[in-house]
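Supplied in structure tokens, the structure appears directly below.
Every protein chain except one is present and positioned as in the full complex.
Moving on to subunit A:
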Amino acid sequence: MTEMPKSKGSLLVQDARTKQRNNSESRFKLYGIAAISVGLLMLMILLFTIISRGAGAFQQTYLTLPVQLLADKLDKNGNRNLDEIKKVSTFGYAPLMSAALEAKVAEVGIETTLKPKAMADILSKDAAAQLRNFVLAKPETIGTSLEFKFLTNSRVDGYLKGRVTRASIANDKNINAEQLDLVDALIADGSLGKQFNLDFITGSDASDARPEAAGMGVAMVGSFFMMLVVLALALPIGVAASIYLEEFAPKNWITDIIEVNISNLAAVPSIVFGILGLAVFINYMHLPNSAPLVGGLVLTLMTLPTIIISTRASLKSVPPSIRDAALGVGASKMQSVFHHVLPLAAPGILTGTIIGLAQALGETAPLLLIGMVGFIASNPPDSIASGLMSPNSAMPAQIYEWAKRADPAFYERAWGGIIILLVFLITMNAIAVLLRRRFERRW
């Protein structure tokens, strides 16, 4: 052995090379911190944008208004026959609204040259439908005067939220300055104002003529039924497949091919599953268009590889000594798997499943092709079968749909929908993290 060259420096004083190495280490740390800061900054900007643009959707402007339910307009024959009352369409209710607003204006003493019909234009088109539904539910109220809380037009709502200003309406045909004067007077009177908007969370979609009435509720139910289908199919199939592949299947070229294909499937773009769903479930199996069942089946195909991969990983992480011990005391292969390996792998499997579900919940592309994106304003389903079969949308599809529409009020609702979707995703991921923390065993 050659002798070590004599060091000329001291351990207490850094020589040039050590300095260089230390410098490069601290530079690397700085790069890391910079990378994380950029990531955090992006996240902050994203969250700030979403919340600042979407928070408005959770509040809506309402007008409290007493309405005379005139019997000669709503029930001409006066015999309170529900079928006859039904014949009066929402258009027949519109005059009641203008009359009510005219009376209100006179009562408060607002001076305006607006015609009653123009006054009623500050109300939502949904108001007449709301009134009609109320009368159909309670025909005995015809002839009385009751106080209602109506949605206002999206322009009025935008005025209260600062989206619409007196300057911006110069060319707008949907509202004029005089109507805004009326709105100001009604705000001063206290009958018009913003309130928490529960309908946004529970309601159904609305047409372009009344963005103020649109809600996420029915789309949420659609998403729920799709997730139910995904859970009911992907979990048992995925777990069974991975247990067989991991514990029982012989290791040969066939299983190798299967393994490679599963990994490839996990990376297939989701739109491909949509095309497959259209071809197989709708065109071949004749399942209905726009049904959450079909959406669920398509998303099951998409989620299966994710679940199989995570299940196999958690089965693999159970040490072989557990299996050996079980086999050693006389358990059969199946007993060793179901009594010992599976319970130990369960937290990992559940985590993988929840993350797979969260991914499926946020998926829009495959739904485009099976008719779940569009104007789907159904009522909430009344049974499990109709929940699966009757047309419905899904949360991300609803957001996409709103973002496309002309009225800027829908844009706000799209952002609001993103907030709701994010709350669901964060909750699901938090549950996954908690499960892992609580039950995962380290060896």
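Basically, contacts are C-beta pairs under 8 Å (C-beta built on N, C-alpha and C of every residue); 3 or more make two chains touch, one makes a residue touch a chain; residues count from 1.
FYI, contacts and distances are computed from a predicted model.
Q: Among "Protein-glutamate O-methyltransferase CheR", "Phosphate ABC transporter substrate-binding protein, PhoT family", "NADH-quinone oxidoreductase subunit J" or "Cysteine desulfurase", find the name that the UniProt record gives to the complex chain excluded from display.
A: Looking only at the record, the undisplayed chain corresponds to "Phosphate ABC transporter substrate-binding protein, PhoT family".
Q: Of A:Lys73, A:Arg405 or A:Arg436, which one is in contact with the hidden chain?
A: Reading the full complex, the residue touching the unseen chain is A:Arg405.
Q: Can you say which of A:Gly143, A:Gly193 or A:Pro391 touches the chain missing from this structure?
A: Among A:Gly143, A:Gly193 or A:Pro391, only A:Pro391 touches the chain that is not shown.
Q: For a quick check of understanding: of A:Lys173, A:Lys251 or A:Arg438, which residue touches the chain that isn't displayed?
A: Checking each option in A:Lys173, A:Lys251 or A:Arg438, the one touching the absent chain turns out to be A:Lys173.
Q: Can you list where subunit A touches the absent chain?
A: Looking at subunit A, the ones touching the missing chain are residues 86, 89-91, 125, 129, 132-133, 164, 168-174, 206-210, 228-229, 231-233, 235-236, 282-283, 285-290, 293, 297, 371, 373-379, 384-385, 388-391, 403-408.
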